[in-house]
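Missing here is one protein chain; the remaining ones are kept as they sit in the complex.
Moving on to subunit A:
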Amino acid sequence: MQFVRKINTQFFIRLLLMILAFIAVDQAAGAFIYYFFTRQVSGEFAVANHVVYNLNEDVLILGSSRASHHYNSSHIKDGLKLSCFNGGRDGEGILYSTGIFELALQRHIPKVVILDVNSDVLTEKEDEKNKLSILLPYLKQSDVVANMIVKKGKLELLKSNLQTYRYNGQLFSIFQHHFLSSGNTVMGFNPLDNKMDAGRSFSRSSSLKPYADNISADNVDALNLFITECKRQKIQLFVFVSPRYNDDTKLNSYLKLKSICNSNEVVFHDFTNDVFFKNAAYYSDRAHLNSRGADLYTDTIVAFMKKRLTPAVNGQYLSENETQADEN
């Protein structure tokens, strides 16, 4: 009996020691990974890190892969005479955009923000909240990130106390993008060089089936927060739905998006049905423009924006243009 008691006491001491060792190793490993995380030279986190830690550009572009691949930052810079950075990220929606935008505002206020959205931006999607995990490394930067993370699950903040959990699934990618530069991102713009396979470019209208979508209250809140922050910081916001090869179904989400933009007097434009862009040669796949299409599209939105820039921003644009004209 005494032997059993001794074994049990020993077990609890060892368990306690292990828990303490675990906490120490977790903290150390978290700090070690964070060092490499913030020093990535390429990849999607390098883009996000620029937005969070180093943003100093006048124009910030946010959105999903369609933002990342469709807006050539150099063309915007040359066209508007405003520095520009593209912070779009593959597979992400409005929740991520709002989170990363809030993080960016902690240290820099851009003059103009372009938010590229899909027509289903406000549709309830099963996995959208799960994708918020990628904001975990920035948790200590802002309370807004914590509020976003909570949307994923009530216990998510508790889990994120584990430093290593914050980098779940990212370790190799972090080291890869720290030691090896890969990809051809220019000021966040990530052009797609391929052309859509003619054999696979099926009928435009067959690609999306209409369905009655449910609106996500969290996504609506995130969009409203995004717009409110722009108003509060006097940032001119443009909301665009960029071109796609297939016809886009107008969902409830789209109608809600339009009504939110209208009621907040936000410039909103939908390019999905622009006939000029219904050309397979401009596409990498059904939903993404290739680099040629992206350049043409960026030039289109530059012309569109020039006419609509507020006097404060436009003043800078005009004065810089005039200076350049004088120099010429």
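In the analysis below, contacts are C-beta pairs under 8 Å (C-beta built on N, C-alpha and C of every residue); 3 or more make two chains touch, one makes a residue touch a chain; residues count from 1.
One rule holds for everything that comes next: contacts and distances are computed from a predicted model.
Trainee: The complex has one chain missing from view, so what does its UniProt entry call it, picking from "PRC-barrel domain containing protein", "D-alanyl-lipoteichoic acid acyltransferase DltB, MBOAT superfamily", "Protein FixC" or "Cytochrome bo(3) ubiquinol oxidase subunit 4"?
Mentor: Not shown, but named in UniProt as "D-alanyl-lipoteichoic acid acyltransferase DltB, MBOAT superfamily".
Trainee: Using the definition of touch stated at the top, determine which of A:167, A:268 or A:297 touches the missing chain.
Mentor: A:167
Trainee: With respect to the chain omitted from the figure, which of A:176, A:264, A:279 or A:300 is a touching residue?
Mentor: Spelled out, the listed residue whose C-beta touches the missing chain is A:176.
Trainee: Under the stated touch rule, tell me which residues of subunit A contact the chain that is not displayed.
Mentor: Missing-chain contacts on subunit A: residues 4, 7-8, 10-11, 14, 17-18, 21-22, 25-26, 29, 127, 130, 133, 153, 155, 158-159, 162, 164-165, 167-173, 176.
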